[in-house]
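Excluded from the complex is one protein chain; the other protein chains are retained at their positions.
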Amino acid sequence: MDKSANIDELVEQFKTLPGGLIPLLHAVKHAVGYIPNESVPQIAIGFNLSRAEVHGVISFYHDFNTSPVGQHTVQICRAEACQSMGSRQIEAHAKKSLGIEYGETTKDGRVTLQPVYCLGNCACSPSMRIDDDIYARVSPASFDQLISELYVPAAGNAGEKR
Amino acid sequence: MSASKIERLVKMVNQISLNMSSNGPADFVAMQVSEHLEKFWSPPMKNLISEHIADQNIGLSPISLKAVIELAAIQKAK
Amino acid sequence: METDPYQLIEGMTIAGLAVGANQGYIYLRSEYPVAHKILNKAIERATEAGFLGKNICNSNSDFFLEVRLGAGAYICGEETSLLESLEGKRGMVRAKPPLPAIEGLFGKPTVVNNVLTLGAAASILEQGSETYKDFGMGRSRGTLAVQLAGNVKRGGVIELAFGVTLREVVEDFGGGTYSGRPIRAIQMGGPLGAFLPASQWDTPLDYEAFAAIKAMIGHGGIVVFDDTVDMAAQARFAMEFCAVESCGKCTPCRIGATRGVEVIDRIVNNQDRDNNLILLTDLCDTMELGSLCAMGGMTPFPVRSALTYFAEDFSGESPREN
Partner (left out) sequence: MLEFYEPQPDFGTPQSDSETLVTLTIDGISVTVPEGTSVMRAASEGGVKIPRLCATDSLKSFGSCRICLVEIEGRRGFPASCTTTVTEGMEVRTQSSEIGKLRRNVMELYISDHPLDCLTCPTNGDCELQDTAGEVGLRAVRYGFEGENHLVAEKDESNPYFTFDPSKCILCSRCVRACEEVQGTFALTIDGRGFDSKVSAGQAESFMESECVSCGACVDACPTATLTEKSIIELGKPEHSVVTTCAYCGVGCSFKAEMKGNEVVRMTPYKDGKANEGHACVKGRFAFGYTTHKDRITKPMIRESIDDPWREVSWDEAVSYTAERFKAIQAKYGRISIGAISSSRCTNEEVYLVQKMVRTGFGNNNIDTCARVCHSPTGFGLKTTLGESAGTQTFASVEKADVVIVMGANPTEAHPVFASRLKRRLREGAKLIVIDPRQIELVRSPHIVADYHLPVRPGTNVTVLNALAHVIVNEGLQAHDYIAERCETADFEKWVQFIADERHSPEHTEQFSGVPAADLRAAARLYATGGNGAIFYGLGVTEHSQGSTAVMGIANLAMLTGNLGRDGVGVNPLRGQNNVQGSCDMGSFPHELPGYRHVSNVATRQLFEREWGVTLDSEPGLRIPNMFDAAIDGDFKGLYCQGEDIAQSDPNTHHVEAALKAIECLVVQDIFLNETAKFAHVFLPGATFLEKDGTFTNAERRISRVRKTMPPLSGKADWEGTMALANALGCNMHYNHPSEIMDEIAKLTPTFSGVSYKKLDELGSIQWPCNDHTPAGTPIMHVDEFVRGKGFFAITEYVPTEERANRKFPLLLTTGRILSQYNVGAQTRRTSNSQWHAEDTLEIHPHDAEERGINHGDWVGIQSRVGQTVLHADVTSRVKPGVVYTTFHHPVSGANVITTDNSDWATNCPEYKVTAVQISKVTAPSSWQARQKSFDTQQLQLLEKARH
């Protein structure tokens, strides 16, 4: 994929949308997997902003990573409801079993682990998110199960998906 | 590629005439051109161009020629 | 938003018509991908059915609705920060005045309300304001959608009239803890809400009653903790959360939250404990009175309540995680 050409198309698509920078950045992230620093100048030109401004926006939001992440993003909820149901243990387990800290990606490039503050699933804590799927009542065992499925092609969904 | 003295002056007068050409009838324009020359040109330049009224070949446009004739008259009157 | 998106769409349309706005935005956290899909689908269907868009229901009025996804910034729930984010900028809190109703999104007058308020609009119009007003107590009228969560047997959303006590909600509706252990603390109103000890659970859900005990109802979220909770860790988390999610504009929040974590750590580690307790109280004052918005202003609520009602957890002797 020619990233820059693709980003140009997206810039064209979003530049006239009022406040369209954040929707664009989501779209770029969706298309490329991250917001390449090299794309900032073309985004800035499209939106009639300075490079600094675009950089400021990207760096403000946790969602907008500027380097590639793993094939799958796993987010563990750290908010209070999940804490009350043992999310700290899940966190510790996840870091240990994947062998990475928050913000890191497994060596095989499969999984990036991130903290998240509330997935809106507080009644069924603790929760985690894998890509666009939310999982409830996560335990160390179900975590391992879900991760192992990421390594199976076309995995079905186990666990208590909401 | 410096042109000769008189060539340069002729070119200048013609340029002025051309730029004033739409200001009115030919006589009116010629008068304006001569006023312009009188107002902005130094005496040696005015004298040199005036000396060439009779010379048909220096390339003055008709309006320019008329203007230079008027200029010469003004010069003479001084 | 996930189970009855049309209630929100209807409420926003009503609000739009009421103030003469023809563009509405739902600013949705990106952490809610399910709600995102459902809302977009619902808007698409409502538009197809003529309830949104140009000339809605042949009323000669237009109302367009769009979902805008946040990008991982809790602060963008603050109304001015939300507006900045909707404008495609950093979600930095604006100083008020001007209020958004005067100068809001793209410099235009803007009504900013939460989902609960807009969700209530349709039924109020349908049943009349008197009916709605009949619910509740004191100055807190109508109903509240309580989100019962955390260590609770039966969690979920319950719409209740104001006035019911916290204990009734947690015990009668929630059925006690999920773990079966005794409840120790209840946090009401979100991450910036106070932790309430057993002695306060009989407080009725009423804005004034909660304000009187230095707590808040906030968005109606209730998180139940059983007796394994380490309240010093929860206080620390409140500061840590503020440090992670602060927009960074004002000093009390930007530096204060980070210092808060450090001071709490020193307290639980018994380093110059008495002076650090005074310092933590001073810091809470500074954040509460000095911050630009509620993020820094209310972070002290969970901290202070934990410190006041669960002081034993700060002794450095109770088992702590982290």
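For reference, chains read A, B and C in written order, and residue numbers begin at 1 within each chain.
What we mean here is this: a residue touches a chain if its C-beta (ideal position, glycine included) is under 8 Å from a C-beta of that chain, and two chains touch if they have at least 3 such contacts.
Because the structure is predicted, anything quoted here is derived from the model rather than measured.
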Query - Displayed partners of the chain not shown (whole complex) - result: A, B, C
Report summary line: Per the whole complex, from A:L21, A:V40, A:A94 or A:M128 the residue touching the absent chain is A:V40
Query raised in the report: Hey, which of C:V170, C:V224 or C:V263 is the one touching the hidden chain?
Result: C:V263
Query raised in the report: Which of these, C:L83, C:A233 or C:C250, touches the one chain of the complex that we don't see?
Result: C:C250
Requested in this report: Kindly note down the residues of chain A that lie in touch with the hidden chain.
Outcome: 37, 40, 44, 48-56, 59-60
Report task. By the contact definition given up top, give the residues of chain C that touch the hidden chain. Result -> 73, 75, 90, 92, 95-97, 243-252, 254-259, 262-263, 275, 279, 282-283, 285-286, 289-292
Report task. Name, in rising order, the residues on chain B that touch the hidden chain in the full complex. Result -> 1-2, 5, 8, 12, 15-16, 18-24, 36, 39-45
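Here is the rule we use: only the chains that are shown with their structure count from here on.
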Query raised in the report: For chain A and chain B, what's the span in angstrom between their mean Cα positions?
Result: 80
Query raised in the report: Taking each chain's centre as the mean position of its Cα atoms, how many Å separate chain B from chain C?
Result: 87
Query raised in the report: Along chain C, where are the residues that touch chain A in the complex?
Result: 29-35, 68-74, 85-92, 105-106, 147-152, 155-157, 178, 187, 191, 221, 223-226, 229, 234, 237, 241, 244-245, 247, 321-322
Query raised in the report: Hey, which residues of chain A end up touching chain C in the complex?
Result: 18-23, 25-26, 47, 53, 56-57, 60-64, 75, 78-81, 83-85, 88, 116-120, 122-125, 129, 132-134, 162
